[in-house]
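Missing here: one protein chain of the complex. Every other protein chain is in place.
Moving on to chain A:
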Amino acid sequence: MNIPIYLDNNATTPMDPRVLEAMLPYFNEKFGNAASRNHPFGWVAEEGVDYAREQVAKLIGASDKEIIFTSGATESDNLAIKGVFEMYKDKGNHIITTVTEHKAVLDACKHVEKLGGKVTYLPVKEDGLVDLAVLEQAMTTDTILVSIMYGNNEIGVIQPIREISAIAHKYGALFMTDAVQAVGKIPVDVNADGIDLLALSAHKIYGPKGVGALYVRRKGPRVKVTAQMDGGGHERGMRSGTLNVPGIVGLGKACELCGLEMESEAKRLSVLRDKLQAELTVLEESYVNGNVEHRLPHVANISFKYVEGEGLMMAMKDLAVSSGSACTSASLEPSYVLKSLGLSDDLAHSSIRFGLGRFTTEEEVDYAIKVTKESVTHLRELSPLWEMFKEGIDLNSIEWAEH
């Protein structure tokens, strides 16, 4: 077992050696520009891209012509939201999303607002799921797009995608989903799920960084997005720029492997995750954040009350995890996702996200359980809040000096 242990697979994943192997020839031997139509170097590169396009399409039940390669999910989200807004602005100017989306979606929506669009940011329920009745109430005749993520990156909850897309379609709107955390982890099928646009990323599924894709439906309805990058008209005119051939080949291989191994992998990881969660919630005053039934198999987000997340991560220095606490990022606010669930700031500050992955072993999970328990116990001994709690003092009765 190598220390530190990587349990931050929602942030990124290590590349699978099989993916690396597939990519390597495309850096030197097969270096051609996939857009070079008049010599074998270009043909070979194009062949690699075409094959990858099929591999990606297969994983999500799409056709290869519906896959647009991008630099990653942030670009895919931007292209989908801004591209749909521009393309369909004569039809309406209203977009619906949720407050727990990834920043790429939220900030693209803010951009649309600057361009004169109207955006509704739906709240979520305490378990992190969208209230379908609230969604339906928000739909108007001007609504052109509903953009709701498949699985949440911080708490792992899976939205009721089929019900959401049905509501969007009932009102004539398109349905887009940021499926970065779900694709390759659980079955995603664009037709069965009623998805019109879908963003995915290679580096979350054991592929390389800097490459992703946007699925854009071609039939029933034929969806178009206005290009956000001007140039040579690559990717059916929707995304110009010389294709990142090695990256795309890697994304394809990563998708193929997920397709083959996802089912057994999800079972293995959910057993490990459930063990981790069960052992850690034995600790007093620890709470699992988000719906535990509709949840990705490899994620557990747990708050350890009266312990601050960043301090806790420092004690757990042998574990690479992530915290919803403010101090870890440039902003001083705790996680907006956790706050959206109605968590108080102090509980949001006390949260740790454990993200298991393909290379996580049971031995590592056992070690993580031990280290986390010891660290929480140690920091509670240092915590004045824990002492007050143990003495039965109501922390809400104290007048805190906010600073």
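The rule is short, and it goes like this: a contact is a pair of C-beta atoms (placed from the backbone, for glycine too) under 8 Å apart; a residue touches a chain by one contact, two chains touch by 3 or more; residues count from 1.
Everything that follows uses one rule, which is that contacts and distances are computed from a predicted model.
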item	value
Per UniProt record, name of the chain withheld from view ["Amino acid ABC transporter permease", "FAD-dependent oxidoreductase", "Iron-sulfur cluster assembly scaffold protein IscU" or "Cyclic di-GMP-binding protein"]	"Iron-sulfur cluster assembly scaffold protein IscU"
Which residue of A:Tyr6, A:Tyr26, A:Tyr150 or A:Tyr306 touches the chain not shown here	A:Tyr306
Sole contact to the chain not displayed, among A:Asp127, A:Asp346 or A:Asp366	A:Asp346
Absent chain, residues of chain A that touch it	306-311, 314-315, 325-327, 330, 334, 344-346, 349, 381-387, 395, 398, 400-403
